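With one protein chain withheld, the remaining protein chains of the complex are depicted in position.
Up next is chain A:
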Amino acid sequence: MIKTVNLQKLFSTEEVETTALNGINMEIQDGEFVAIMGPSGCGKSTLLNILGLLDNPSAGEYYFWDKEVARMSERQRAQLRKGSIGFVFQSFNLIDELTVFENVELPLLYLKVPSQERKQKVEQVLERMNIMHRRNHFPQQLSGGQQQRVAIARAVVAKPKMILADEPTGNLDSTNGEEVMKLLQELNDAGTTMVMVTHSPYDAGFAHRIINLFDGRVVTENIKEQFHV
(Lines give C-alpha, C1' and ligand atoms only; values in the text may rest on other atoms or scores of the structure.)
Protein backbone atom coordinates (compact mmCIF):
# COMPACT_ATOMS: atom_id res chain seq x y z
CA MET A 1 0.00 0.00 0.00
CA ILE A 2 2.77 2.43 0.88
CA LYS A 3 6.47 2.36 0.26
CA THR A 4 9.33 4.68 1.09
CA VAL A 5 12.74 4.71 -0.56
CA ASN A 6 15.66 6.34 1.22
CA LEU A 7 13.40 8.89 2.90
CA GLN A 8 15.19 11.84 4.48
CA LYS A 9 14.03 14.80 6.50
CA LEU A 10 16.21 17.69 7.62
CA PHE A 11 15.15 20.47 9.92
CA SER A 12 17.31 23.50 9.73
CA THR A 13 17.39 26.70 11.71
CA GLU A 14 19.86 29.52 11.25
CA GLU A 15 22.47 27.78 13.38
CA VAL A 16 21.81 24.06 13.45
CA GLU A 17 20.71 21.42 11.01
CA THR A 18 19.02 18.36 12.48
CA THR A 19 18.53 15.14 10.59
CA ALA A 20 15.20 13.72 11.73
CA LEU A 21 14.98 10.93 9.17
CA ASN A 22 18.04 9.45 7.58
CA GLY A 23 17.27 7.04 4.78
CA ILE A 24 14.11 5.23 5.76
CA ASN A 25 13.17 2.31 3.55
CA MET A 26 9.93 0.59 4.41
CA GLU A 27 6.83 -0.94 2.95
CA ILE A 28 3.43 -1.36 4.51
CA GLN A 29 0.86 -3.72 3.07
CA ASP A 30 -2.89 -3.25 2.87
CA GLY A 31 -4.57 -4.35 6.11
CA GLU A 32 -1.34 -4.44 8.07
CA PHE A 33 -1.04 -3.12 11.65
CA VAL A 34 2.40 -1.57 12.12
CA ALA A 35 3.77 -0.06 15.30
CA ILE A 36 6.68 2.39 15.15
CA MET A 37 8.75 2.58 18.30
CA GLY A 38 11.87 4.31 19.47
CA PRO A 39 13.19 6.78 22.03
CA SER A 40 12.13 10.45 22.09
CA GLY A 41 13.49 12.43 19.17
CA CYS A 42 14.24 9.40 17.00
CA GLY A 43 11.93 10.67 14.23
CA LYS A 44 8.79 8.63 14.85
CA SER A 45 6.36 11.51 14.63
CA THR A 46 8.21 13.05 11.68
CA LEU A 47 7.86 9.79 9.82
CA LEU A 48 4.19 9.56 10.70
CA ASN A 49 3.59 13.10 9.46
CA ILE A 50 5.23 12.30 6.13
CA LEU A 51 3.32 9.03 5.83
CA GLY A 52 0.15 10.98 6.61
CA LEU A 53 0.88 13.49 3.83
CA LEU A 54 1.06 16.32 6.35
CA ASP A 55 4.66 17.06 5.43
CA ASN A 56 7.06 16.51 2.55
CA PRO A 57 10.39 14.65 2.89
CA SER A 58 13.61 16.55 2.17
CA ALA A 59 14.80 13.74 -0.07
CA GLY A 60 13.84 10.23 -1.09
CA GLU A 61 10.71 8.75 -2.56
CA TYR A 62 7.33 8.05 -1.10
CA TYR A 63 4.80 5.89 -2.95
CA PHE A 64 1.25 6.12 -1.77
CA TRP A 65 -0.63 3.42 -3.68
CA ASP A 66 2.10 3.31 -6.28
CA LYS A 67 1.89 7.04 -6.76
CA GLU A 68 5.00 9.09 -6.02
CA VAL A 69 3.77 11.83 -3.68
CA ALA A 70 7.01 13.15 -2.15
CA ARG A 71 7.02 16.31 -4.26
CA MET A 72 3.35 17.18 -4.15
CA SER A 73 2.11 20.60 -3.14
CA GLU A 74 0.20 21.03 0.07
CA ARG A 75 -3.00 21.42 -1.90
CA GLN A 76 -2.48 18.19 -3.83
CA ARG A 77 -1.59 16.34 -0.63
CA ALA A 78 -4.70 17.70 1.07
CA GLN A 79 -6.79 16.42 -1.80
CA LEU A 80 -5.22 12.94 -1.57
CA ARG A 81 -5.40 12.87 2.21
CA LYS A 82 -9.06 13.76 2.35
CA GLY A 83 -11.04 10.59 2.88
CA SER A 84 -8.16 8.17 2.51
CA ILE A 85 -6.25 8.73 5.76
CA GLY A 86 -7.63 9.08 9.27
CA PHE A 87 -5.64 10.56 12.15
CA VAL A 88 -5.68 9.82 15.86
CA PHE A 89 -3.51 11.97 18.16
CA GLN A 90 -2.23 11.59 21.67
CA SER A 91 -3.91 14.87 22.65
CA PHE A 92 -7.12 13.99 20.76
CA ASN A 93 -7.21 17.37 18.95
CA LEU A 94 -10.95 17.68 19.13
CA ILE A 95 -12.37 21.11 18.38
CA ASP A 96 -13.58 22.47 21.69
CA GLU A 97 -16.29 24.63 20.19
CA LEU A 98 -18.00 21.72 18.41
CA THR A 99 -20.11 18.98 20.00
CA VAL A 100 -19.20 15.30 19.73
CA PHE A 101 -21.54 14.90 16.80
CA GLU A 102 -20.22 17.99 15.01
CA ASN A 103 -16.59 16.95 15.53
CA VAL A 104 -17.22 13.56 13.98
CA GLU A 105 -19.24 15.13 11.18
CA LEU A 106 -16.45 17.50 10.12
CA PRO A 107 -14.52 15.23 7.68
CA LEU A 108 -17.78 14.42 5.91
CA LEU A 109 -18.53 18.11 5.55
CA TYR A 110 -15.20 18.65 3.79
CA LEU A 111 -15.99 15.63 1.59
CA LYS A 112 -19.31 17.32 0.75
CA VAL A 113 -21.39 14.31 1.82
CA PRO A 114 -25.12 15.12 1.72
CA SER A 115 -26.70 15.97 5.05
CA GLN A 116 -28.93 12.92 5.45
CA GLU A 117 -26.14 10.49 4.64
CA ARG A 118 -23.81 12.40 6.96
CA LYS A 119 -26.18 12.05 9.86
CA GLN A 120 -26.57 8.36 9.24
CA LYS A 121 -22.83 7.73 8.99
CA VAL A 122 -22.00 9.76 12.10
CA GLU A 123 -24.66 8.00 14.14
CA GLN A 124 -23.43 4.64 12.93
CA VAL A 125 -19.87 5.33 13.95
CA LEU A 126 -20.90 6.84 17.29
CA GLU A 127 -22.91 3.70 18.05
CA ARG A 128 -19.92 1.60 17.13
CA MET A 129 -17.63 3.59 19.40
CA ASN A 130 -20.28 3.38 22.11
CA ILE A 131 -20.41 7.15 22.55
CA MET A 132 -23.86 7.86 21.05
CA HIS A 133 -25.30 8.95 24.41
CA ARG A 134 -22.72 11.77 24.51
CA ARG A 135 -23.41 13.06 21.01
CA ASN A 136 -24.49 16.56 22.14
CA HIS A 137 -21.73 17.07 24.68
CA PHE A 138 -18.68 19.25 24.16
CA PRO A 139 -15.20 17.66 24.39
CA GLN A 140 -14.41 19.22 27.78
CA GLN A 141 -17.44 17.46 29.25
CA LEU A 142 -15.99 14.02 28.44
CA SER A 143 -13.35 11.81 30.08
CA GLY A 144 -10.04 11.28 28.30
CA GLY A 145 -11.06 7.81 27.14
CA GLN A 146 -14.34 9.13 25.77
CA GLN A 147 -12.54 11.96 23.99
CA GLN A 148 -10.18 9.53 22.32
CA ARG A 149 -13.13 7.37 21.24
CA VAL A 150 -14.65 10.48 19.64
CA ALA A 151 -11.30 11.17 17.95
CA ILE A 152 -11.22 7.62 16.61
CA ALA A 153 -14.83 7.96 15.46
CA ARG A 154 -13.81 11.10 13.59
CA ALA A 155 -10.81 9.29 12.07
CA VAL A 156 -12.91 6.42 10.73
CA VAL A 157 -16.19 8.07 9.83
CA ALA A 158 -15.11 8.70 6.24
CA LYS A 159 -13.98 5.03 5.99
CA PRO A 160 -10.31 5.77 5.23
CA LYS A 161 -8.04 3.02 3.98
CA MET A 162 -5.39 3.85 6.55
CA ILE A 163 -5.37 5.25 10.08
CA LEU A 164 -2.30 6.91 11.51
CA ALA A 165 -2.25 7.01 15.30
CA ASP A 166 0.33 9.08 17.17
CA GLU A 167 0.60 7.63 20.69
CA PRO A 168 -3.15 7.15 20.94
CA THR A 169 -3.04 6.00 24.58
CA GLY A 170 -0.39 8.46 25.76
CA ASN A 171 -2.87 10.59 27.69
CA LEU A 172 -5.05 7.77 29.00
CA ASP A 173 -5.06 5.51 32.03
CA SER A 174 -4.56 1.82 31.48
CA THR A 175 -8.25 0.86 31.41
CA ASN A 176 -9.13 3.51 28.84
CA GLY A 177 -5.91 2.79 26.96
CA GLU A 178 -6.82 -0.87 26.69
CA GLU A 179 -10.27 0.01 25.42
CA VAL A 180 -8.84 2.34 22.74
CA MET A 181 -6.34 -0.29 21.59
CA LYS A 182 -9.12 -2.83 21.28
CA LEU A 183 -11.07 -0.43 19.12
CA LEU A 184 -8.07 0.09 16.86
CA GLN A 185 -7.62 -3.66 16.62
CA GLU A 186 -11.25 -4.12 15.67
CA LEU A 187 -10.87 -1.54 12.93
CA ASN A 188 -7.78 -3.29 11.69
CA ASP A 189 -9.56 -6.62 11.75
CA ALA A 190 -12.25 -5.03 9.60
CA GLY A 191 -9.59 -4.21 7.00
CA THR A 192 -8.24 -0.76 7.85
CA THR A 193 -4.48 -0.40 7.60
CA MET A 194 -3.12 0.88 10.92
CA VAL A 195 0.16 2.71 11.51
CA MET A 196 0.78 3.63 15.14
CA VAL A 197 3.59 5.45 16.87
CA THR A 198 3.96 4.37 20.49
CA HIS A 199 6.27 4.26 23.46
CA SER A 200 4.32 1.45 25.06
CA PRO A 201 5.48 -2.10 24.42
CA TYR A 202 2.06 -3.27 25.52
CA ASP A 203 0.32 -1.27 22.83
CA ALA A 204 2.90 -2.33 20.30
CA GLY A 205 1.87 -5.89 21.13
CA PHE A 206 -1.35 -5.30 19.22
CA ALA A 207 0.59 -4.75 15.98
CA HIS A 208 1.62 -7.36 13.42
CA ARG A 209 4.98 -5.75 12.98
CA ILE A 210 7.12 -3.38 15.04
CA ILE A 211 9.58 -1.02 13.39
CA ASN A 212 12.23 0.37 15.76
CA LEU A 213 13.74 3.72 14.91
CA PHE A 214 16.92 5.25 16.31
CA ASP A 215 18.42 8.55 15.23
CA GLY A 216 16.27 8.64 12.12
CA ARG A 217 17.10 5.13 10.93
CA VAL A 218 15.27 1.82 11.04
CA VAL A 219 17.31 -0.33 13.36
CA THR A 220 15.19 -3.47 13.75
CA GLU A 221 11.94 -4.89 12.51
CA ASN A 222 10.09 -7.52 14.55
CA ILE A 223 7.37 -9.47 12.91
CA LYS A 224 5.07 -10.75 15.61
CA GLU A 225 3.35 -13.43 13.60
CA GLN A 226 3.02 -14.48 10.05
CA PHE A 227 1.03 -11.94 8.19
CA HIS A 228 -0.62 -12.81 4.97
CA VAL A 229 -1.74 -10.24 2.52
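Heads up, the rule we're going with is that contacts are C-beta pairs under 8 Å (C-beta built on N, C-alpha and C of every residue); 3 or more make two chains touch, one makes a residue touch a chain; residues count from 1.
The rule is short, and it goes like this: contacts and distances are computed from a predicted model.
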Leaving aside the chains you can see, what is the UniProt protein name of the one that's missing? Options: "Transcriptional regulator", "Osmotically inducible protein C", "FtsX-like permease family protein" or "Anti-sigma factor NepR domain-containing protein".
"FtsX-like permease family protein"
Quick one: which of A:A59, A:I95 or A:I223 touches the chain that's been left out?
A:I95
Checked against the full complex, the residue among A:N49, A:N176, A:T198 or A:N212 that touches the missing chain is A:N49
Absent-chain interface as seen on chain A, which is shown:
49, 52, 54-55, 74-75, 78, 81-83, 87, 93-98, 102, 105-107, 109-111, 154
